[in-house]
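Complex shown without one protein chain; remaining protein chains in place.
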Amino acid sequence: MYSVSVRDHFMIAHSFRGAVFGPAQALHGATYVVDVEFRRAELDADGIVVDIGRACEVLKATLGAFNFKNLDEVPEFAGKNTTTEFLAKAIFDRIASAARTGLLGPGAHGIQTVKVTLGESHIAWGSYEGRLAGA
Amino acid sequence: MYSVSVRDHFMIAHSFRGAVFGPAQALHGATYVVDVEFRRAELDADGIVVDIGRACEVLKATLGAFNFKNLDEVPEFAGKNTTTEFLAKAIFDRIASAARTGLLGPGAHGIQTVKVTLGESHIAWGSYEGRLAGA
Amino acid sequence: MYSVSVRDHFMIAHSFRGAVFGPAQALHGATYVVDVEFRRAELDADGIVVDIGRACEVLKATLGAFNFKNLDEVPEFAGKNTTTEFLAKAIFDRIASAARTGLLGPGAHGIQTVKVTLGESHIAWGSYEGRLAGA
Amino acid sequence: MYSVSVRDHFMIAHSFRGAVFGPAQALHGATYVVDVEFRRAELDADGIVVDIGRACEVLKATLGAFNFKNLDEVPEFAGKNTTTEFLAKAIFDRIASAARTGLLGPGAHGIQTVKVTLGESHIAWGSYEGRLAGA
Amino acid sequence: MYSVSVRDHFMIAHSFRGAVFGPAQALHGATYVVDVEFRRAELDADGIVVDIGRACEVLKATLGAFNFKNLDEVPEFAGKNTTTEFLAKAIFDRIASAARTGLLGPGAHGIQTVKVTLGESHIAWGSYEGRLAGA
Partner (left out) sequence: MYSVSVRDHFMIAHSFRGAVFGPAQALHGATYVVDVEFRRAELDADGIVVDIGRACEVLKATLGAFNFKNLDEVPEFAGKNTTTEFLAKAIFDRIASAARTGLLGPGAHGIQTVKVTLGESHIAWGSYEGRLAGA
């Protein structure tokens, strides 16, 4: 199994609801360093897993929708705790959609799984990994 | 599959028995930077994999049993080479036990697998990954 | 010249005022990974720059005053842009005060300079470095 | 499942063919930081996954065949794009061969899978993971 | 003293002349991860060392002149060994020039020193640090 990974980051404010979050129930924020790993069993005709330039552009555009935002005010996240692991899935869904609609290039149909990891500090990180529909 | 990981460290002395270890048969030591990854298929009602505060406490308590020790004198390790990979399993067993006994919180019953990685230097690390009993 | 450094982190929300900040004028947030370096010309009688346990405690307490806060609502920062470099100075001032008041231990009077570095992402960081009063 | 990983690096020149590579079609180069992870279900009699000394030697020898080379002039790569993911597989093949021929020591027959990861920068990396023949 | 640092990278081919370089006399290449640190005694009216957005743009443009090149064919480097430390100075000169010509913004006139560090692998890096003319 082959993989290629790319990294970018975004910076947001948010708060959490639930006693389990303790002081993080207050409005605070985070920098998330985001790694997206693309996996497939065989390389394409160019010898690559994915066009790394397009992968970087798609990742930047995906994170751009959240960057410098207060996630408490993002309608689609209403009623949700935007935890690290929840956000990893939200970003996975967007990357998966980009793959399906061709934004990652024609060779990207061979990508089988994607893993999104969000580093929230030097001592904690979270991820979501799933198959691409149709892969 | 979702995951959350936390990091801590401990510092020990030990020696190894067996020609394969070469100069590491002498009494020496190591700093181990320990990453524990918790994985599950679905988030709990709070939108998390595990209570990250409890996960950090359980990890610190687990490593505290070894920290600043000479592992050659720890009774339960008698007759064992306390290699990086062996210690990864020993820490996994303790984290798994903590999950079973509720120390990671009530939501932790949904955790399916745990991976423990010990970094011993900037060029070498080892890990153990296993399923939680009952998961 | 000797040095010892310790690391911790905090997570905050804030916004900036000024066209130079572009989209960061909106309420957003950051994780800051904070390194504090203590420097002195000679070690103390125990062979150390600073009691590393106390240094970690002072750093944690210092960051605890900001952690999980919206810095826009912190009175002492009113009218200020809480940029990475500004916060580095704010933390330096607190660490310097802790050294003066003995919180770093009696040996800490030998510390001459302190440098505080805040990592805001994998591609950007800021710092403030200054002398301790009386050093 | 247990694992042990070791790290080394090599520095090469190469060029790519194909519009997908954009400006990387020109002769340029890269430092690859290479991680090799060995995995097996049970430790050997010494309590290890692999002799870490031999693993480091085999990795250094493997990378030595490419280090300080122009990969465009390496006969076995003729007609191939020596992408990060392609090179991960090429290194995997050599490590797998070393395991089969005993260069990793007699205990290495228990190794089941090997993963080779090549870091090409702080924001991109690629890997190949496969089973060892006979494992 | 305050500082702000930003990071980017570039990938080049080159060769060295001189017995001291051993096998690196052959055409090979490197990824350089580049950190640029800007330092000044006082923050500007916005509370910053430098406009971090402009700093990133200037760094990317500076590295873009070298990225995906064979440095042996860059006229201004003719007869020079483009070592890590030499390249750090070459990049410093361009960043210094950008500061003088206003590309870093009007507040950048307060910047006193700049340090450029090039990471060539996980075990080696080089830097050049100098004062800005007029600072």
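A, B, C, D and E label the chains in the order they appear, each numbered from 1.
Throughout what follows, a contact is a pair of C-beta atoms (placed from the backbone, for glycine too) under 8 Å apart; a residue touches a chain by one contact, two chains touch by 3 or more.
As the structure is a prediction and not an experimental result, all values here were calculated from the model.
Note that of B:7, B:60, B:80 or B:109, the residue touching the chain absent from this view is B:7. Within the complete assembly, residues 18, 20-22, 80-86, 88-89, 122-130 of chain E touch the chain that is not shown.
Listed for chain B, the residues touching the missing chain in the whole complex are 7, 9, 11-14, 23-24, 26-33, 67-70, 120-123.
Considering the complete assembly, chain C touches the hidden chain via residues 1-8, 43, 46-49, 51-53, 56, 105, 107.
Just so it is clear, only the chains that are shown with their structure count from here on.
If each chain is reduced to the average of its C-alpha atoms, the one that sits nearest the average of all protein C-alpha atoms is A.
C-beta contact counts were set side by side for A-B and A-C; A-C has more.
The rotation relating chain C to chain E, fitted on Cα atoms, comes to 120°, given as a multiple of 5. The centroid of the Cα atoms in chain A and the matching centroid in chain D are 27 Å apart. Between the CA-based centres of chain A and chain C the separation comes to 31 Å, rounded to the whole angstrom.
In chain B, the positions touching at least two other chains are 122-123.
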